[in-house]
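Left out: one protein chain. Kept in place: all the others.
And then subunit A:
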Amino acid sequence: MASSLRALRPALSTLSRASRTTALRQFSPAVTLNAGRQIRTFTDDVHNTPVFHLTEEENMLKEVVSKFSNDVILPKVRDMDEAETLDKSVLEGLFEQGLMGIEIEEEYGGSGMSFTAAIVAIEELARIDPSVSVLCDVHNTLVAQAFRKWGSKALKEKYLPRLATESCGSFCLSEPASGSDAFALQTKAVKKGDGYVLNGSKMWITNAMESEIFIIFANINPDAGYKGITAFVAEKNFPGFSIAKKEKKLGIRASSTCVLNFDDLYIPKENILGEEGQGYKYAIGILNEGRIGIGAQMTGLALGAWENAVKYCWNDRKQFGKLIGENQGLRFQIAQARLEIEAARALVYNAARTKAAGANFVMEAAMAKLYASQVAGKVSGQAVEWMGGMGFVREGLAEKFWRDSKIGAIYEGTSNIQLETISKILQKQYTN
């Protein structure tokens, strides 16, 4: 997919819209272009390069994040998982390193880097701790991104500098009765004075314990159905906002997941993100991008689990007079697992570059997220087995990677939702 898109690029600029579509159908049925947008400029320097090629600053970022993860996060991973809390110093470190404002423009105190840079950072963090990775992912690819895309100038000026340097953010869409069926949400917003009053509750809200800024989706006109859904910006200290419960989870336990209650939560008019009634569009759009981030979290997790196990198999554990990694049975499993990781990474990086190129990336993102989570689950499970007893005990990280992998099939669109998205797009392409 990657090479065919790239091979087509020189041709794309000269082809007319109609023939472009034909050309794509012919050579690469998997790639659909947004016909409304011209593909001329590429924000990343990706001309005729391998899909894993990184720009100079992306390479530097990768190195810095890897160093930070190994030096600062790694010593705390086990304790944070046992305590089911994020160490404050880790969050402070993320802000200090500029990892909470990767794409936020420099004028707002961010780093002004590319979307792919965010993907690289999320992947590198997940190699060490998928919990920290998801915090960084949600904050950057959902919350900050929503402000950047749809926030008014005033909202951007007020919140982006805080998001980049000191305040964590949460994205509040899911509710007790609306998960995959996100647009069935029940939280209502009623006009009052110069703003809205929100009542209802949200569930499965990532980062909620750490966050100070919340994007809340609520319906201002239930009669209009999903067309009443509107995005609001609330802060932790707004009267009527409360955290009802912190969930105890199977995996990514250092990342907080909470139930939120809104009891006459007043939100001033200027805190409406974008336009009234457009919330459903924003939610779909941002989650499509977010899936690439979760894909990166899952490939990072798979890589971390794989590396952790092979180091043990090839350096430490001897049975029958030789390292267990010398046995062909294990060698071949190790090779196969790495192959699957690289295939998943290719999907993730291709999806990221496709988005950067301004092309339609919905199916690419769904495929990347789906496959990456499948590979993560499989490889981290195998890694436990390769390490035997040492993989099963809660001393090392093998069992934790496996527990952490489970969420990949659940959040930001379950595996079935991804399959539904992929098959819908394909059906449209192949229906006469």
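As a convention for this text, a residue touches a chain if its C-beta (ideal position, glycine included) is under 8 Å from a C-beta of that chain, and two chains touch if they have at least 3 such contacts; residues count from 1.
In this section, contacts and distances are computed from a predicted model.
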Worksheet, complete the sentence: Per UniProt, and picking from "Coatomer subunit gamma", "Pescadillo homolog", "Probable electron transfer flavoprotein subunit beta" or "Ribosomal protein S5 domain 2-like protein", the hidden chain is "Probable electron transfer flavoprotein subunit beta"
Worksheet, complete the sentence: Of A:E82, A:E96, A:E157 or A:D181, the residue touching the omitted chain is A:E96
Worksheet item: Which of these, A:V51, A:I73, A:M113 or A:V348, touches the one chain of the complex that we don't see?
Response: A:M113
Worksheet, complete the sentence: Note that subunit A touches the chain not displayed via residues 56-57, 59-61, 63-64, 67-68, 96-99, 101-102, 106, 109-113, 117
